[in-house]
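Right, subunit A next:
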Amino acid sequence: MDFNVVISYIPTYVDAFLLTVKIGWIGIAFSLVIGILSAFIMHFKIPVLSQIVAVYIELFRNTPLLVQLFFIYFGLPKIGIVISAGTCGAVGLGLLGGSYMAEVFRSGLEGVSISQTESSLALGFSKTQMFIYVILPQAFSKSVPGIVANVIFLLKETSVFSAISLMDLMFRAKDLIGLYYNTTEALFLLVIFYVIMLLPVSFLGSVIEKKVVSING
Partner candidate 1 sequence: MGFEVLLKGSNMLRLLEGLSTALNISLISVAISLVLGIILGILMAMHNRVVLFFSKIYLEIVRIMPQMVLLFIVYFGSTKVIGINLSAETASIIVFSFWGAAEMSDLVRGALKSIPTIQYESSAALSLSSFMTYRYIIMPQVVRMLIPLSINLITRMIKTTSLVMMIGIVEVLKVGQQIIEANRTASPNAAFWVFLVIFLLYFAACWPISLLSRFLEKKWKV
Partner candidate 2 sequence: MSEILKVKNISKKYENTIIFENLNLSVQKGEVLVIVGPSGCGKSTFLRCLNALEDIQEGEIILDGEVINSDAHNLRKIREKIGMVFQSYELFPHMTVLQNVILAPVKVKKIDKKEVTKKALELLNKVGLLSKKDSYPRQLSGGQKQRVAIVRALMMEPEILLLDEITAALDPEMVKEVLDVVLSLAKEGRTMLIVTHEMQFARAVADRMIFIDEGKIVEEGNPKEFFDNPKSERLKRFLNNFNYVETN
(Lines give C-alpha, C1' and ligand atoms only; values in the text may rest on other atoms or scores of the structure.)
Protein backbone atom coordinates (compact mmCIF):
# COMPACT_ATOMS: atom_id res chain seq x y z
CA MET A 1 0.00 0.00 0.00
CA ASP A 2 1.29 3.42 -0.98
CA PHE A 3 0.66 5.90 1.82
CA ASN A 4 1.35 8.89 -0.42
CA VAL A 5 -1.57 7.78 -2.54
CA VAL A 6 -3.67 7.29 0.58
CA ILE A 7 -2.90 10.79 1.79
CA SER A 8 -3.59 12.33 -1.59
CA TYR A 9 -7.04 10.70 -1.63
CA ILE A 10 -8.05 11.82 1.85
CA PRO A 11 -9.64 15.15 0.80
CA THR A 12 -11.94 13.47 -1.74
CA TYR A 13 -12.93 10.89 0.84
CA VAL A 14 -13.63 13.59 3.41
CA ASP A 15 -16.02 15.28 0.97
CA ALA A 16 -17.71 11.98 0.27
CA PHE A 17 -17.82 11.14 3.97
CA LEU A 18 -19.52 14.42 4.84
CA LEU A 19 -22.07 13.94 2.08
CA THR A 20 -22.80 10.34 3.18
CA VAL A 21 -23.11 11.31 6.84
CA LYS A 22 -25.32 14.31 6.03
CA ILE A 23 -27.76 12.38 3.91
CA GLY A 24 -27.63 9.45 6.31
CA TRP A 25 -28.60 11.49 9.34
CA ILE A 26 -31.25 13.49 7.47
CA GLY A 27 -32.70 10.13 6.43
CA ILE A 28 -32.59 8.91 10.02
CA ALA A 29 -34.36 12.08 11.18
CA PHE A 30 -37.07 11.43 8.57
CA SER A 31 -37.33 7.83 9.68
CA LEU A 32 -37.88 8.86 13.31
CA VAL A 33 -40.65 11.28 12.34
CA ILE A 34 -42.31 8.80 10.00
CA GLY A 35 -41.87 6.00 12.53
CA ILE A 36 -43.41 7.93 15.42
CA LEU A 37 -46.35 9.14 13.34
CA SER A 38 -46.97 5.65 11.97
CA ALA A 39 -46.76 4.10 15.43
CA PHE A 40 -49.32 6.60 16.80
CA ILE A 41 -51.64 5.98 13.89
CA MET A 42 -51.41 2.22 14.46
CA HIS A 43 -51.63 2.51 18.25
CA PHE A 44 -54.81 4.61 18.19
CA LYS A 45 -56.22 2.57 15.30
CA ILE A 46 -57.15 5.69 13.32
CA PRO A 47 -59.46 4.42 10.56
CA VAL A 48 -58.21 4.39 6.94
CA LEU A 49 -54.85 5.88 7.95
CA SER A 50 -53.90 2.86 10.03
CA GLN A 51 -54.65 0.55 7.08
CA ILE A 52 -52.50 2.71 4.81
CA VAL A 53 -49.69 2.71 7.36
CA ALA A 54 -49.93 -1.08 7.72
CA VAL A 55 -49.51 -1.51 3.94
CA TYR A 56 -46.63 0.98 3.90
CA ILE A 57 -44.81 -0.85 6.69
CA GLU A 58 -45.16 -4.25 5.03
CA LEU A 59 -44.08 -2.90 1.62
CA PHE A 60 -40.94 -1.18 2.86
CA ARG A 61 -39.89 -3.82 5.36
CA ASN A 62 -40.04 -6.49 2.71
CA THR A 63 -38.10 -4.84 -0.11
CA PRO A 64 -34.44 -3.82 -0.38
CA LEU A 65 -33.42 -0.16 -0.14
CA LEU A 66 -31.61 -0.43 -3.47
CA VAL A 67 -34.84 -1.39 -5.25
CA GLN A 68 -36.74 1.36 -3.43
CA LEU A 69 -34.17 3.93 -4.53
CA PHE A 70 -34.24 2.74 -8.16
CA PHE A 71 -37.99 3.11 -8.22
CA ILE A 72 -37.94 6.57 -6.62
CA TYR A 73 -34.95 7.91 -8.57
CA PHE A 74 -35.39 6.33 -12.01
CA GLY A 75 -39.06 5.32 -11.99
CA LEU A 76 -40.96 8.23 -10.49
CA PRO A 77 -39.58 10.89 -12.89
CA LYS A 78 -41.41 9.06 -15.68
CA ILE A 79 -44.70 10.04 -14.07
CA GLY A 80 -43.52 13.57 -13.45
CA ILE A 81 -42.01 13.32 -9.95
CA VAL A 82 -38.41 14.43 -10.33
CA ILE A 83 -36.15 14.71 -7.29
CA SER A 84 -32.42 15.15 -6.90
CA ALA A 85 -30.18 12.24 -5.99
CA GLY A 86 -29.52 13.69 -2.53
CA THR A 87 -33.20 14.14 -1.75
CA CYS A 88 -33.89 10.69 -3.11
CA GLY A 89 -31.29 9.17 -0.81
CA ALA A 90 -32.66 10.92 2.26
CA VAL A 91 -36.29 10.19 1.37
CA GLY A 92 -35.57 6.56 0.52
CA LEU A 93 -33.63 6.01 3.73
CA GLY A 94 -36.39 7.81 5.65
CA LEU A 95 -39.12 5.62 4.17
CA LEU A 96 -37.19 2.40 4.73
CA GLY A 97 -36.18 3.43 8.24
CA GLY A 98 -39.67 4.72 9.04
CA SER A 99 -41.13 1.27 8.51
CA TYR A 100 -38.57 -0.23 10.91
CA MET A 101 -38.87 2.56 13.48
CA ALA A 102 -42.66 2.29 13.40
CA GLU A 103 -42.46 -1.33 14.54
CA VAL A 104 -40.03 -0.41 17.31
CA PHE A 105 -42.21 2.42 18.65
CA ARG A 106 -45.37 0.36 18.33
CA SER A 107 -44.02 -2.50 20.39
CA GLY A 108 -42.67 0.10 22.84
CA LEU A 109 -46.18 1.50 23.25
CA GLU A 110 -47.65 -1.99 23.57
CA GLY A 111 -44.99 -2.83 26.14
CA VAL A 112 -46.32 -0.33 28.68
CA SER A 113 -48.51 -2.34 30.99
CA ILE A 114 -52.23 -1.74 31.26
CA SER A 115 -51.95 -1.32 35.01
CA GLN A 116 -49.81 1.79 34.33
CA THR A 117 -52.69 3.25 32.32
CA GLU A 118 -55.18 2.33 35.00
CA SER A 119 -53.11 3.62 37.88
CA SER A 120 -52.54 6.97 36.18
CA LEU A 121 -56.24 7.33 35.39
CA ALA A 122 -56.93 6.44 39.02
CA LEU A 123 -54.63 9.28 40.06
CA GLY A 124 -56.88 11.66 38.15
CA PHE A 125 -54.76 12.32 35.05
CA SER A 126 -56.63 13.13 31.88
CA LYS A 127 -56.06 10.76 28.98
CA THR A 128 -53.78 13.25 27.25
CA GLN A 129 -51.79 13.90 30.42
CA MET A 130 -51.49 10.20 31.02
CA PHE A 131 -50.21 9.65 27.49
CA ILE A 132 -47.64 12.46 27.70
CA TYR A 133 -46.37 11.96 31.25
CA VAL A 134 -46.74 8.24 31.83
CA ILE A 135 -47.05 6.22 28.64
CA LEU A 136 -44.72 8.05 26.23
CA PRO A 137 -41.62 8.21 28.44
CA GLN A 138 -41.88 4.52 29.25
CA ALA A 139 -42.60 3.55 25.66
CA PHE A 140 -39.63 5.60 24.53
CA SER A 141 -37.18 4.03 26.94
CA LYS A 142 -38.43 0.59 25.93
CA SER A 143 -37.81 1.57 22.29
CA VAL A 144 -34.21 2.71 22.75
CA PRO A 145 -32.43 -0.60 21.98
CA GLY A 146 -34.49 -0.94 18.79
CA ILE A 147 -33.79 2.67 17.79
CA VAL A 148 -30.05 2.20 18.27
CA ALA A 149 -30.07 -0.98 16.18
CA ASN A 150 -32.02 0.78 13.43
CA VAL A 151 -29.73 3.83 13.39
CA ILE A 152 -26.72 1.57 12.85
CA PHE A 153 -28.62 -0.41 10.22
CA LEU A 154 -29.59 2.78 8.36
CA LEU A 155 -26.10 4.26 8.45
CA LYS A 156 -24.83 1.04 6.89
CA GLU A 157 -27.53 1.19 4.24
CA THR A 158 -26.10 4.52 3.04
CA SER A 159 -23.54 2.38 1.21
CA VAL A 160 -25.99 1.82 -1.66
CA PHE A 161 -26.34 5.53 -2.48
CA SER A 162 -23.72 5.32 -5.20
CA ALA A 163 -26.22 3.35 -7.28
CA ILE A 164 -28.23 6.53 -7.81
CA SER A 165 -25.00 8.37 -8.64
CA LEU A 166 -24.57 10.12 -5.32
CA MET A 167 -20.89 10.91 -4.82
CA ASP A 168 -20.69 8.99 -1.56
CA LEU A 169 -17.89 6.86 -0.08
CA MET A 170 -18.69 3.78 -2.16
CA PHE A 171 -18.80 5.92 -5.28
CA ARG A 172 -15.30 7.27 -4.59
CA ALA A 173 -13.90 3.85 -3.89
CA LYS A 174 -15.43 2.41 -7.04
CA ASP A 175 -14.11 5.35 -9.01
CA LEU A 176 -10.56 4.98 -7.77
CA ILE A 177 -10.55 1.23 -8.33
CA GLY A 178 -12.00 1.56 -11.82
CA LEU A 179 -9.90 4.49 -13.01
CA TYR A 180 -6.53 4.08 -11.36
CA TYR A 181 -6.46 0.51 -10.06
CA ASN A 182 -5.45 1.79 -6.61
CA THR A 183 -7.56 -0.97 -5.11
CA THR A 184 -5.79 -1.42 -1.80
CA GLU A 185 -5.63 2.28 -0.99
CA ALA A 186 -9.23 2.87 -2.05
CA LEU A 187 -10.54 -0.03 0.04
CA PHE A 188 -8.39 0.92 3.02
CA LEU A 189 -9.81 4.45 3.10
CA LEU A 190 -13.32 3.11 2.56
CA VAL A 191 -13.04 0.92 5.65
CA ILE A 192 -11.44 3.69 7.71
CA PHE A 193 -14.18 6.16 6.93
CA TYR A 194 -16.98 3.69 7.62
CA VAL A 195 -15.31 2.87 10.93
CA ILE A 196 -15.20 6.60 11.73
CA MET A 197 -18.88 6.86 10.81
CA LEU A 198 -20.11 3.83 12.73
CA LEU A 199 -17.80 2.89 15.57
CA PRO A 200 -18.70 5.91 17.75
CA VAL A 201 -22.40 5.32 17.10
CA SER A 202 -22.05 1.64 17.94
CA PHE A 203 -20.13 2.46 21.12
CA LEU A 204 -22.47 5.24 22.20
CA GLY A 205 -25.41 2.98 21.41
CA SER A 206 -24.14 0.27 23.75
CA VAL A 207 -23.66 2.82 26.54
CA ILE A 208 -27.16 4.27 26.11
CA GLU A 209 -28.67 0.79 25.93
CA LYS A 210 -27.05 -0.21 29.20
CA LYS A 211 -28.33 2.96 30.88
CA VAL A 212 -31.83 2.38 29.62
CA VAL A 213 -31.84 -1.29 30.59
CA SER A 214 -31.04 -0.26 34.15
CA ILE A 215 -33.92 2.25 34.05
CA ASN A 216 -36.35 -0.29 32.64
CA GLY A 217 -35.34 -2.66 35.38
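A quick word on the picks: all candidates are chains of the complex that A comes from, given by their letters.
Things worth noting here:
The working rule: contacts are C-beta pairs under 8 Å (C-beta built on N, C-alpha and C of every residue); 3 or more make two chains touch, one makes a residue touch a chain; residues count from 1.
These numbers were taken from a predicted model, which means no experiment stands behind them.
Per the touch definition at the top, the candidate among 1 or 2 touching subunit A in this complex is 1.
Per the touch definition, subunit A reaches candidate 1 in the complex via residues 58-59, 61-68, 70-71, 74-79, 152, 156-160, 162-163, 170, 173-174, 177, 183-184, 187, 190-191, 194-195, 198-199, 202.
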